[in-house]
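Yeah, one chain of the complex is gone here, protein chain that is, but the others are all in their spots.
Which chain is which? They are A and B, in the order written, and residues in each are numbered from 1.
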Amino acid sequence: MSRRSGLGPGKSQGEILFRAGIYTLLIVAAIYYLIPLIIMIFTSVKTMNDIRTGTLISFPREFTLDAWKAAWGSACIGVTCNGIKGYFWNSVIMVVPAVLFSTLIGAANGYVFSKWKFWGSEVLFSMLLLGCFIPFQIILLPMAQVLGVIGLAQSMQGLILVHIIYGIAFTTLFFRNFYVTIPQELVHAAKIDGAGFFRIFWKIILPVSVPIFVVSIIWQTTQIWNDFLFGVVFSSGESQPVTVALNNLVNTSTGVKKYNVDMAAAMIAAFPTMIVYIVAGKYFLRGLTAGSVKG
Amino acid sequence: MVRRFSIQLFAVFIASFMMVSLVKAGEVEVLHWWTSGGEAKSVAVLKGLLEKEGHVWKDMAVAGGAGANAMTVLKTRAVSGNPPTAAQVKGPQIQDWADEGLLTNLDPVAKQEKWDDMVPKVVADIMKYEGHYVAVPVNVHRINWMWCNPEVFKKAGAQIPKTWEEFEASAKKIKEAGFIPVAFGGQAWQEATVFESIVVGQGGAEFYKKAFVDVDPKALNSSTMIKALDTFKMVKSYTDKDAPGRDWNLATGMVIKGDAAMQFMGDWAKGEFLAAGKKPGEDFVAMPVPESAGTFLFNIDSFIMFEVKDKESQKAQSAMARLILGETFQEVFNVNKGSIPVRSGIPTANFDSVALQSMDDFKEAAAKGTLHPSMAHEMAVSPAVRGAFFDVITNFYNSNMTAEKAAAEFVNAAAAAM
Partner (left out) sequence: MRLENLLPKIVLAPTFVSTIITIYGFILWTAWISFTKSRMLPRYELEGLVQYVKLFANERWWVASKNLVIFGSLFIGICILIGLLLAIFLDQKIRIEGTLRTVFLYPMALSFIVTGTVWKWILNPSLGLEKLVNDMGFTSFTFDWLVNSEMSIYTIVIAGVWQSSGFVMALFLAGLRGVDDSIIKAAMVDGASLPRIYWKIIIPSLRPVFFSAIMILAHIAIKSFDLVVALTGGGPGYSSDLPATFMYSFAFTRGRLGMGAASSMMMFGAVLAIIVPYLYSELRSKKNE
């Protein structure tokens, strides 16, 4: 898993040109990816007057953090004007159990699908994968009916349950593809030694699973944190996640639009996932490298 | 260790499932899409009034797509058997919800507060299902306004137009002077807003009603409609090429900045001018869309009330209905939002000149029978038919389709959506 070394010829002129070319291309690409973020940052530190009278894509004429303060603590969302800070906690309460349970279930499923195959297990796995492709908009009504029947309509528990259910397909895919790369002989040997289903999982499988747990947790956290559709439909007023609050903030029907506050709020809402990507990015890659992408 | 931890977590999870939220006395849960800025502040006034009477307001705000997201939420909640106490629903959809048998009868409040005497009959009819009030109106927006920057007109040596002929002459001059004659936002609802204003002006209030309220095929596919469609395309030739997808407020900004001369938009556009520190009558002028003076296309926001069992909640619900049409809320809310009160007897001191004119026109149009619901803003026809009309209008506007074909398409599309 070390970096490739010694590819290409020695340090010739061609090599230098080649590397310069690669750096140029990478930096051009980086600019393409960064432009929207730069515009968001610029807009968020402008005054509304600057935005209204100037061009939208330009350097700020005067710098102010008022929009950030407003987005965090005083912008009106619905009838309360406390910014988006309160909704943060809602998202955390939703994300933690949803990610945890969908990941644990995915790990257990992946373990069975890779190491304890039985008649029909492959078919079940394919059926589960197809579930990834169902457009979520269409399950809203039947899901609402089911939640109504089991008494979880408009509750945080119901919302968490929905996230777990529709997260399992992907977590199972990740874990199954990872566990496939663990040699079957290890499991066989353990079985001969008399180890059972759970013992093998705890002693052999789990200890090597850290990278894929990281992948699954990052993926699920990003997906669930950024989800809008389930959040808006299955939550109740006071437990709306931050994406719904963000949408409520930026989508005014006939009101005056404050782009600087919108942009600041969007960046605040994305902050936790951004941090996850920056801090855990390395482990993310390591986890992917360790086998999840090996089919 | 890990196992114990996960067992504990599981226990917490299960326990949290068991928790039952207790219903507080006198609570109203309100689903609405006024979530931001001045609108949100206006709703907060209603919340304050309710709380003063000892009731609890549970906010359920869902923005996006002019209520589209809120409607999705409302439908899923109805399906799960858990509708809110009150929901912001407008126009013919009130009838659909009443049809489901989910709404409560508001006649007791209406009688006590004499709604029938305060609210014009055209409006009251929309709020009633089989003769009973099931919804409360909040405000009246006028759709067929034209917002002008007099400075630009002066620079171009053009007149603010009262007819479409004058419009063409003025627009030509403005274009030659290097300005954009019409600030336009190419989104389906904005296109429909402009188009229906043309129809009501050129075809007259009677024709508008036949075409866009009664969905009469003879009116939809008529020479009057074809003429309106041609006018619509003529207006397009005086917009800039970057209009598609532009938000309405950015188009308003073009008029404020003096890049463009005029915009056709409902009276919420006023808020943008005022927020930019402009004065009505001086820095900007509001006129009816050419040829539509004397007619009034309205957009009315309203709340439907769902059947609730809890006695205290019923009290809170009728208090909310009463307060919405009460003097305090009507005044504060409408001053903030740029609309006009839906009932008579509200002091006018705090309203600006545009609102005052709107009030006069509203009364006059109601008396003359030229007061009609807006098709573009979900007041006139079912969402299905409105959507079908939108498809035709936007497709006609953005392609080379002939006016004759579009007029015929109106009939087909409406039939398929029925």
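By our rule, contacts are C-beta pairs under 8 Å (C-beta built on N, C-alpha and C of every residue); 3 or more make two chains touch, one makes a residue touch a chain.
What you see is a predicted model; the values in this text were computed from it and never measured.
Of A:63, A:89 or A:116, it is A:116 that touches the chain left out of the display. Which of B:58, B:75 or B:132 touches the hidden chain is settled by the complete complex: it is B:75.
Only one of B:169, B:188 or B:408 touches the absent chain when the whole complex is considered: B:188. Residue A:124 is the one among A:81, A:96, A:124 or A:186 that touches the chain not shown.
The chain that is not drawn here is touched, among residues A:22, A:92 or A:189, by A:22. On the side of chain A, touch with the chain left out of the figure occurs at residues 1-8, 19, 22-23, 25-26, 29-30, 32-37, 39-40, 43, 55-57, 105, 108-109, 111-113, 116, 118, 121-122, 124, 126-139, 141-143, 146, 165-166, 168, 172-173, 177, 196-198, 222, 226, 228-229, 243, 246-247, 250-251, 259, 262-263, 265-266, 269-270, 273-274, 276-278, 281-282, 284-285, 288-289, 291-295. The set of chain B residues touching the chain not shown comprises 65, 68, 71-72, 75, 78-79, 93, 96-97, 100, 186-188, 240-246, 382-384, 386-387, 391, 394-395, 397-399, 416-417.
In this section, only the chains that are shown with their structure count from here on.
Chain A and chain B have CA centres that are 36 Å apart.
Contact residues on chain A toward chain B in their complex (touch as defined above): 52-53, 75-81, 97, 100-101, 104, 140-141, 143-145, 147-148, 152-157, 206, 232-234, 236-238, 244, 247-258.
Remark: chain B residues 2, 6, 9, 13, 16-17, 21, 29, 32-41, 43-44, 47, 57-67, 69, 72-73, 75-77, 79-82, 141, 247, 249, 253, 256-257, 266, 268, 271-272, 275-276, 337-338 touch chain A in the complex.
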